[in-house]
Structure formats: C-alpha cells, structure tokens
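Before I ask anything, here is the structure I am working with.
Every protein chain except one is present and positioned as in the full complex.
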Amino acid sequence: MVASALAGAPATAAENDARRARGEAALAKITGAEGRTVVETIRRTSPELGDWIVDFAYGDVFSRPGVSLCTRELATVAALTALGNAQPQLKVHVEGALNVGCKPDEIVEIIMQMAVYAGFPSALNGIAAAREVFEKKGVQTSAMKAATDAAQPAAAPGR
Amino acid sequence: MVASALAGAPATAAENDARRARGEAALAKITGAEGRTVVETIRRTSPELGDWIVDFAYGDVFSRPGVSLCTRELATVAALTALGNAQPQLKVHVEGALNVGCKPDEIVEIIMQMAVYAGFPSALNGIAAAREVFEKKGVQTSAMKAATDAAQPAAAPGR
Amino acid sequence: MVASALAGAPATAAENDARRARGEAALAKITGAEGRTVVETIRRTSPELGDWIVDFAYGDVFSRPGVSLCTRELATVAALTALGNAQPQLKVHVEGALNVGCKPDEIVEIIMQMAVYAGFPSALNGIAAAREVFEKKGVQTSAMKAATDAAQPAAAPGR
Amino acid sequence: MVASALAGAPATAAENDARRARGEAALAKITGAEGRTVVETIRRTSPELGDWIVDFAYGDVFSRPGVSLCTRELATVAALTALGNAQPQLKVHVEGALNVGCKPDEIVEIIMQMAVYAGFPSALNGIAAAREVFEKKGVQTSAMKAATDAAQPAAAPGR
Amino acid sequence: MVASALAGAPATAAENDARRARGEAALAKITGAEGRTVVETIRRTSPELGDWIVDFAYGDVFSRPGVSLCTRELATVAALTALGNAQPQLKVHVEGALNVGCKPDEIVEIIMQMAVYAGFPSALNGIAAAREVFEKKGVQTSAMKAATDAAQPAAAPGR
Partner (left out) sequence: MVASALAGAPATAAENDARRARGEAALAKITGAEGRTVVETIRRTSPELGDWIVDFAYGDVFSRPGVSLCTRELATVAALTALGNAQPQLKVHVEGALNVGCKPDEIVEIIMQMAVYAGFPSALNGIAAAREVFEKKGVQTSAMKAATDAAQPAAAPGR
C-alpha cells in the first residue's frame, strides 16, 4: 500500500470524521463570530479554502494539546505583527487571544517585543490593530485604564 | 569597446526603437485600461518609472515568448499573493489574467495554493482581491455560480 | 450538529481515508526522491508536520484538478523566488517542475520575470538555485546548450 | 561588576539623562508635528513603546553623527519602500526627509531605485506615498512642476 | 523643559544606570554563552549596536514583567520562523527558549503552527533550526525519544 511506505497507518475513519467537528469547535472557541464570518466569506469564492481553515488550521493545528491556546494565540499575534502584511488577520487573532483568556497587557507586551525582531513600524502597526480591537471589545490595558482614570476627576469626598 | 567586453553586440537601433512599441502593446493587451491609468498616474510624479514599466516590464519581460501570457499572469498572481504587500498590483494582475484568457477558477486555484507556501493570511487576502475584481468584471468562479444558482429559485414549471 | 453549521456535510470516511494515499502519490510524482527525504527528515522531529505535508499540501492542494501540475509548480517557483527566504524548498520545486514536464526554459522565464515583481536579487538567487538543480539533473536551458556547443569545436568533416 | 564583563563602563547618569532630551529634539527636527502625534497616539496604549521611539530610535540612533540626516532619511525611505508593509511610516519619513533638507527629486530617485532591489510594485506604492506627502506639503518634483507649467498657458505678453 | 512636553518625567539616573546591568543579566539568563558571543562579535565592528542589544533589547524589553520569559521566547521563535530570513538568530532563541524552561515539544508546536501563518517552507526551515539546537544541547522532543527508543532493542530480561 502506498500510504504505508512513508508513514505509519493512515488516519482511521473515526479520526478523520472528527476533524471537521474539532475544527468547528476550535474556530468557535477562539475566533467567535469573527472567524465564522471570515470562513463564510471565503467559502463564497473558494469553498475548499474555507474548509481548509476549519479542518487543517483549526482541526489539525489549533486543536493540538501541548501548548495553551493563549500561548498559541500570542505566537500568532507575534508572527502576524512581524510579517506586517496581514492586518485583518492580526485583528482576528488579537480578538482570539482575548477570547481564550490572554490579558490585554500580555498582548501589548508581545507586540511591543516585535520592535526588537521586526522593527518599530511593525510594532506600531500592531499596536494600532490591537487598540482597534480593544476599543471594539470594550477592554483596556493598564495604560488605557490609567489614562481614562486621569481624565475623570474623582468624585469629591463627602458627597 | 566597453560594451563588447561582457556581452555580445549591443542592441541594434531597430531593436531598441521597438521596445516602447512592444511594451505599449503588451501593456494594453494584458492590463487594458487599468495599466494605462497606473502608468499615467506614475508619470505625473516620476516619468521615468512610468517609462520603465512600459519599456522594461512589458517591452522586455512580458513580451518574451516561451511561456503563455496566462502562465505569466498566474505566476505574477502567485508572487504578489505570497508577498502580500502589493494589493493594488495584485488586483491589476488578477484582471490581467482574465484579460489574457485565464479562467476565474484557475486564478482562484493558484491563490488557494499559496496557503501552502506563504500561509493562510496571504491566501485569504489574495482571494479577497480576486473576488473584488471578479465582481467588477462580472465574472464568476464555479463556486460563485453555484451560490448564485442556489439563491435563485428555478422558474416554476408550466409558466 | 456543530459541523453542519458552517459547511455542508463533513467528509465521508471514504474520502478522508483517501487523503493520505492521494498525498503520497502526488508527492512521489512531483518531488520524487527529494520530497520523500524532506518528509522523512521532518518526521524525525515533528511527525505531524510531515503528515501535514503529505495529507494537506499534496493530498488536498496539489491533487486538485483545474490547473496543470506544471502550472502549479511554476506558480510555486514564482512565489518561492519572490519570497527569497526558502532556497531549499525552491530547489525542490525547480526539480518538481522538471518532474511534471515543465521545460528548463519555462522555469528560467518565470524566475527572470520575478525581477519585475520582487527585484533583481530575488531573481538572481532564483536562477542560481535553478542552475544547481539543472546541473544535478543533467538538463540544460537553450542558453546553457548554446554555451556548451560554442565551447566544443565541431568534429572536423571527413573524419 | 556584571556590566563591565561585556562592555566598557556603563553610561554615566549625565549621559543617560540626556537621551530623552536628545530624542525629543531629534524627533521634533525630523518628523515635526507628525512624529509627535505618532508618539502620543502610541503612548495611549503602550507608554513604553512611545518612550522607546523617543529614547532609542531618535535619542540613540538618529542623533548619531557620521551620516547626514538627509542620508539617514533617504536610507529609511529606501528600506520602508522595499519592505512595502509600512505605508504610514513611509509617509512620515518622506515628510521627514523634506524636513531635514532632502529635495523632492532626491526622494523620488531613491524610491524609483527600489524597483531594482524590491520590484516595481514596491516602487509604485512608494511613489504613491511620496506624491501624497508632496501634495500635502505643497512641494513638487521637477516632473510635477513641468506638468503644472504645461497645463497653465503663459500669460500673454502686453496684458 | 523639552522632555516633559511629550512624556512624564525623564528616567532618573538610578533607573538609567540600571539598564546595562539589567540587560547583561537578562542576556546571560536567556541566551547564555551564545548571546555573549554574538554581542562580542558585533562589538568588534559596531560597539554601539552591541550596546543596544544589551541595553535596549534585553535591558528595556526582555526585562519587563507581565509575560513569562518562556512565552517571550516562544513569541520570538514564532516571529523569526515566520520571517524566515534570520536563521542564526532563530537558533539563538530556540536555545534561549530551552534556557528559560520551555520544553522541546512546546518549541516544536509553535514552529509547526507557523505553517498556517507563514507557509510550510518557513515551518520546515524552523524545524531544521530547532533540530540542530536540540542535538547540540542533547535534548529531545517526544518524537525524537520515540524514534531513539524504537531503534534501540530493549535489554534482554534476566540479564
């Protein structure tokens, strides 16, 4: 049999059938409504590319154990910030990082760090993408909170 | 003579005079009105860069035999999708591919393939660019046609 | 059912079981011994990444109809030349292009064309990669043949 | 002492205190109001990244002697045009180049040259960025002036 | 005062003096002997670039709290794998990830994931870099251990 020449036994039917379900679940958990919209939009022009996102990217890759989903999302944010040519996807994964429990400050730390590895323009554009998502989701970094607090005079005591 | 030290005889005058005409013809055939607008716009700031597009890119490179124009355009679509930092030019060459006879499904296949070589974000952004051009030109991939047909209820029999 | 929310019916077991076999066959046809070595080497550190090459890259993507294998390989050569950061993979796919029937002159044409879209350094490094593969495989472009012929004096007539 | 193991004496307090002031001065001289806005915007999400722009990028790097500020800005314009993934920063540095005395024609020459090293799409998008800045600042290249002059009929003599 | 126009109070002398020491300590902890060699080599041609690595990259960026050093190193591995143009630095940071307590399997997971965001060639070259470091350091992923165990017949019982 051809398949056995290179690898072990091919995936069993049960395992194969589970890819789509695993992928859908991971996509929903990580990207929420955003990811679903992306996949549905892509499917209108290329149904298979939409399937590959679900089955391969989320069913095969993001469903693997061994690294927390927050670490996976921070690694994705790091890579997309460094590449600097995929702003829409960067925003989806900043939101994904929030969805799986990363804190806004962690996301900003990782984007800042990219100034060292990919230069300041990549880091600046990454921060701009993150800011946009934070505002849409109504979350704040420590710095954003401090600025908001500074702008609002504290209620006078005794009132 | 300096020129003969490295290469054979320099281009004859007749060959040289033909570059501009060859380039104009290739530009018109491949990019239609889009390319002309790009070149005219560039010439307002940098006339020579506009000339180089016509003379070098189209007169020297795209006018060469040995590979079909459709294959050349698909290679350009592949490269621009993979680089991911030249969306306006990607759209011009998706339209160029259509102009020289590539089919919408072929263009989409090549963009999808870039998921393997440059990652999913590049492929997704490539599909978005292609979709925009397809809608402007009124052409459809098989998947787009299927979706359109599914959305339009067939005329009732007997009418 | 979760899976049906986004897409149609999930892949049947028969279709899923066929991915590995399709991938192995496409890998063997396109990359020959080179691809097998790459996959086996990767599997020693990351078995799943090796599987994904076979199942996804070759079983899902390269096995699709609609574009000839030579056009797919030329598009890959174009993209890897343009990206310029994957010389080992570029060599594998120059050889892959030869394996599926592309001519050396076609491969060189597409790499030359990248001077327009990704700059001369990318094109020069692409030509160097192609030259190395051509010499290993004992094939020649028209220019290489002309240079060889020029260097070998024709046998004297009458001998 | 740890610090002396790798380098000479650590920076003195006086030298260290001067970084911020040097950075502010260089930022103001080179980028004018644009740079200040960028830094203030970044600081609302990531105060430290804003500091690093001032202290490191401008206080440490751009304040160094040995190369003129115009040459530094042209090198930045070259790099950002070639990378092609940082249009907002490219515009800031086209304006920066003008602010430190580079001429519009010099800026355009360097962007045009990038067609050779990074391909025509990068050069075209670079020219578009430069054009936008030139129009905002009311400056013109020789080509822009020639086009303007050609469009305006000279006042008739004797009137 | 100029400095206060954009930011708060400039760094105090005590804080500034601490940058070098913080940077040296972080560099030693994360990159061990490798990082020291890199910095010393760079200093022979550009002393200041060597200083910036210590003071800025390690003293300012990597010394920040808020994200674990292992997460920072995995983000760096992700970015350098995705960029694909900095193999020497990728190897330094694969070793750095091990030095700060990341497990070989985690490093491989993050590199594999880059197949989705930057394409398979980047992931393959990342795995090759990681493998080289793992062998030098004498560490193994689960897959490497399984292969080693399979190749060594178990000692006969009763001996």
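Labels A, B, C, D and E are assigned to the chains in the order they are written; within every chain, residues are numbered from 1.
Criterion: contacts are C-beta pairs under 8 Å (C-beta built on N, C-alpha and C of every residue); 3 or more make two chains touch, one makes a residue touch a chain.
Keep in mind that what you see is a predicted model, and the values were worked out from it rather than measured.
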Options D:T45, D:T81 or D:N99, residue touching the unrepresented chain: D:T81
Residue of D:V39, D:A57 or D:M144 in touch with the missing chain, whole complex considered: D:A57
Omitted-chain contact residue, chosen from A:F56, A:F120 or A:F134: A:F120
Residues of chain C in contact with the chain not shown: 83-85, 108, 111-112, 115, 120-125, 127-128, 130-131, 134, 141, 143-144, 147
Where the unshown chain meets chain A, residue by residue: 82, 114-122
Contact set of chain D toward the excluded chain (per top definition): 56-57, 61-62, 64, 66-67, 71-72, 74-83, 89, 105-106, 109-110, 112-118
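Here is the rule we go by: only the chains that are shown with their structure count from here on.
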Reaching chain D from chain C through chains that touch each other, fewest steps: 1
Reference interface C-E: repeating pair among C-D, A-D or D-E with over half of contacts shared: A-D
Between the pairs A-C and A-B, the one where more C-beta pairs touch: A-C
Geometric centre: closest chain by C-alpha means: A
Geometric centre distance via CA averages, chain C-chain B, whole Å: 22
Distance from the mean Cα position of chain D to that of chain B, given in whole angstrom: 32
Where chain E touches two or more other chains, by residue: 56, 64, 82-83, 112, 114-118, 120-122
